[in-house]
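Removed: one protein chain of the complex. Kept in place: all other protein chains.
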Amino acid sequence: MKKIRLGMIGGGAGSFIGPVHRIAARMSDEYDLVAGVFSSKPEKTIKFARQIGINQDRAYPDWQTMLEKEQQREDGIEALAIMTPNDTHFPIAHAFLKAGFHIICDKPLCNKLENAQTLLQAHKDSSQVFCVTYNYSAYPMVKQARAMVANGEIGDIKQVHLTYVQGNLAAYDPEEKNTWRHDKSKGGASLVLSDIATHAFHLGEYVAQTEVQEIFAELGTSFEERVVDDYVTCLFRFKNKAKGAMWVTNAAAGAEHGLGFRIFGTKGGLEWHQETPNELRHRHIDDFEQILTRRTDGKLHPQAEQSVFLKFGHPEGYNEAFSNLYKETATAIRHLKNGEAMQLPDGFPGVEEGLRGVQFIAACLASNEKGTWVNI
Amino acid sequence: MKKIRLGMIGGGAGSFIGPVHRIAARMSDEYDLVAGVFSSKPEKTIKFARQIGINQDRAYPDWQTMLEKEQQREDGIEALAIMTPNDTHFPIAHAFLKAGFHIICDKPLCNKLENAQTLLQAHKDSSQVFCVTYNYSAYPMVKQARAMVANGEIGDIKQVHLTYVQGNLAAYDPEEKNTWRHDKSKGGASLVLSDIATHAFHLGEYVAQTEVQEIFAELGTSFEERVVDDYVTCLFRFKNKAKGAMWVTNAAAGAEHGLGFRIFGTKGGLEWHQETPNELRHRHIDDFEQILTRRTDGKLHPQAEQSVFLKFGHPEGYNEAFSNLYKETATAIRHLKNGEAMQLPDGFPGVEEGLRGVQFIAACLASNEKGTWVNI
Amino acid sequence: MKKIRLGMIGGGAGSFIGPVHRIAARMSDEYDLVAGVFSSKPEKTIKFARQIGINQDRAYPDWQTMLEKEQQREDGIEALAIMTPNDTHFPIAHAFLKAGFHIICDKPLCNKLENAQTLLQAHKDSSQVFCVTYNYSAYPMVKQARAMVANGEIGDIKQVHLTYVQGNLAAYDPEEKNTWRHDKSKGGASLVLSDIATHAFHLGEYVAQTEVQEIFAELGTSFEERVVDDYVTCLFRFKNKAKGAMWVTNAAAGAEHGLGFRIFGTKGGLEWHQETPNELRHRHIDDFEQILTRRTDGKLHPQAEQSVFLKFGHPEGYNEAFSNLYKETATAIRHLKNGEAMQLPDGFPGVEEGLRGVQFIAACLASNEKGTWVNI
Partner (left out) sequence: MKKIRLGMIGGGAGSFIGPVHRIAARMSDEYDLVAGVFSSKPEKTIKFARQIGINQDRAYPDWQTMLEKEQQREDGIEALAIMTPNDTHFPIAHAFLKAGFHIICDKPLCNKLENAQTLLQAHKDSSQVFCVTYNYSAYPMVKQARAMVANGEIGDIKQVHLTYVQGNLAAYDPEEKNTWRHDKSKGGASLVLSDIATHAFHLGEYVAQTEVQEIFAELGTSFEERVVDDYVTCLFRFKNKAKGAMWVTNAAAGAEHGLGFRIFGTKGGLEWHQETPNELRHRHIDDFEQILTRRTDGKLHPQAEQSVFLKFGHPEGYNEAFSNLYKETATAIRHLKNGEAMQLPDGFPGVEEGLRGVQFIAACLASNEKGTWVNI
């Protein structure tokens, strides 16, 4: 079974997410990383490629060259992972998608609604796999939550509460404005929305399986000097009449990660926190609370159990969840290579989910601007 | 040291809060319960009075009679505890206050803003103690949180997040409409606001020590048949520019109590949940999280330590917190009886806090009606 | 309904346990505290009696005088609570028991096996209630655990693990040797055993409902200067062939209370910790773990539900558990006063449980001395 040849753009020296992608690919045992652009400076790309064992002739100065050269190779890459600043997701993803490559792209899909729609159409016109790395939805216990909701185990969904309360921007750093995340032309109009709130929003719809229809949002920053938003609070109205709220911030002093959801239906509720991802709390309207854990003895729904790496009691974390996206992408690619129909697991985050995130950002910005509820 | 003679209106057979008041009074060792009206049916009051050891001649058919008779006795009551349906708080409290009695009144102070203002004026004109039972603020670890914020230990307050996610109305019961809580003319215009959200709101301002100035709220119910609100989600803008959110519901299936706060400032954050009241989590911007516990070894601020009943490690709960309000009221009464100035602990919940709760309810109703931010 | 007239020996100024007994009595609403000896110094007793509202003529210089005088009064005490140094439990309890009073006595019942046996016989010859304050067994969730084990809900008991890991003697204080607890002639041969390990041992047998038959124990102290034991580790062999272990210490630096049990049977396991007493974790051999909570909706066994003060979600603590012993004692006394048979709840801690604790202490001392398993 030959491995899928993978290229990578972004994620070089000093990157947080670069090693995550590479470990995820290796854990899946499905990919060979063979080419990449790891910096806007060619000499840095070459140095980094050497460090991670990529041949120098496939350490490219820019993505355009990489696209051209890899297309020409017989052993050219089959899939591309994109982890560049947000504003470049669109041109890179679009070009490689049009050229026939499978795509694994970091969220947000892109900064502009029209670009997201262009990608959606391009993807529909293609026959490739496109994964947007909403990695938190790939935790087994999150998949279990989704399956339980779909199965009616907590009844009709009534209330959805999302939090992502992080501390990495709790202090103001004068240097921060020099990073792409704090440059709206690159990171997007609202740092907190692009960077983390899109994750929470995706998680909410992924689990609740009813769409947010209206949003009321307030955005802002904790420091006068800061040029980007570092908090957002939202209220939601869902299609099925459920109501919701979201509290997301990068500026909660001393907080670590803080992503989580609580969702209640007519029969019970579910609660999950990314910092303790191996358990899912299940409240029952007429019985005691249960602590569901990441097990493989047939007690979880299949889509959860299939995402488990290790026997229960052996904790898993962020790397396994990220790797699940790589595995699922690889499985879909293999089906295609075998001439079969593409099969993606229920809820696999693709271009539509990416577009949805861009719509969420647009709706929050509009609501905050107008001070009213807005449709999404 | 003679005990304070206490009367009680409400809280008879079948009541949840009646035993709580009586246990709180007994735990404090400061009161003799000597008179009361325990039902709108005189025979029930007499039966109940006998059960709890009150003389039949002081088991009154109604509060008006009680007021008249107790005023005439040399050993008449000195203080009155009110735990009747919300719409009767005002006439009872007002009459007894005017007649010179100290008052311990359940929240909400009353249903109407003008009544709250009348009570505020009447109280200013009096020289009595008036306690509104915002009992959650009387937990030692909540007092510790307030003192830490006042002391600048978490820096300038930036974000305040309040939850009260309860399950007692998670199922619709056709009989519920026959109770006073579900009758808006008695319980107030919005059950969820009067019943529980006022507690969360008070807790938020008690700890943050900056006032909410603007509110955006959405109210509603989870069941078409239900005639009252069972959830509210709010966004807050505080006077000091902090932002906040609140999620309060009685209809979260399987949830138990669910009151709690998370508050972040520039230096750190505090988190407390009523279901585990003996600990307060303290996050630090530049150090590991600490778990503060209910101790008496000088590590807590004095106002917290003075509210502790038991040495650390021996858990306390709801009864002790409620009793702290009775103790503090008794201490203030004793000062007055000794001809001294009334001394109340920092943040003691009185008529002003009661009025504030009524204002909060009015603001939420107005915002929900208009779909805009409103001032409070 | 007239209250039971209660006397108290010990528990005066500066005592931890004195206020606990008095609050427990008041919470139960069943007792009038009317007489006492609160110090070995008569003037201190008189001062303290005044503070807590006891008439000076019933503030006695010593227990012998109290016994004599109270026997002569028509309104003399009916029940006596004993919270003196351990070596005096026996003479006081024995004399008052012989004189016809009901007894509430702190653990350990006494220091010497023969005294415990004398008390057992005296109690059998009497018709009074005798409560030994193994108060931790009076928590609702501990009663629930006992009832679940009795009901076979975790199957045949296989393993029992007890911990009581406290920090109050984690530092050596040169003054400690001047206290009765550190004087073996008063506190007993082994501080850690008398003071806290007896609680853990009682809890183990109370829940497991199979007797410990053999013990292997090691005792010792963490400081050369300390004259008493501050830790004990034990292994147990139970009558039903279950095995167990215990780790108890007063010298765990930074620990607070630390009493808890874990018990496993063929079908599941139960876990409870006194610092979070409102929940009982129930593991199932073939299902997810449940968190049982202190509820009153029919989900708990009756003996647990009957010990609940407050609706679920409102936390209870140490005071309520202690008060349950006072309530149960009062109920039994009332039955006797009504000429009915004494009725005590299942597992009520009386003289036999007190004797069992003294036997446990003796067995640990013997095993530690010999370095072998010993029978208990």
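Should a chain be cited, it is by its letter among A, B and C, assigned in written order, with residues numbered from 1 in that chain.
Heads up, the rule we're going with is that contacts are C-beta pairs under 8 Å (C-beta built on N, C-alpha and C of every residue); 3 or more make two chains touch, one makes a residue touch a chain.
Bear in mind the structure is a predicted one, so any value in this text is a computation, not a measurement.
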Absent-chain contact - pick from A:T210, A:Q274 or A:N324: A:Q274
Which residue of A:F264, A:Y318, A:F348 or A:W373 touches the chain not shown here: A:Y318
Residue among C:L6, C:L97, C:I154 or C:I196 that touches the chain left out of view: C:I154
Missing-chain contacts mapped onto chain A: 1, 3, 16, 19-20, 22-23, 26-27, 29, 50-53, 166, 256-258, 274-278, 293, 309-320
Hidden partner interface residues of chain C, rising order: 154-155, 158-159, 161, 163, 165, 167, 170-171, 216, 218, 220, 222, 231, 233, 235, 237, 243-245, 247, 249, 251-255, 262, 264-269, 283-285, 287, 289, 371-373
Positions on chain B contacted by the hidden chain, ascending: 282, 287-293, 299
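Rule of thumb we're sticking to: only the chains that are shown with their structure count from here on.
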Between chain A and chain C, centroid-to-centroid distance (C-alpha), Å: 55
Chain B and chain C: spacing of chain centres that average the CA atoms, whole Å: 35
Residue list for chain A, restricted to those that touch at least two other chains: 287, 289
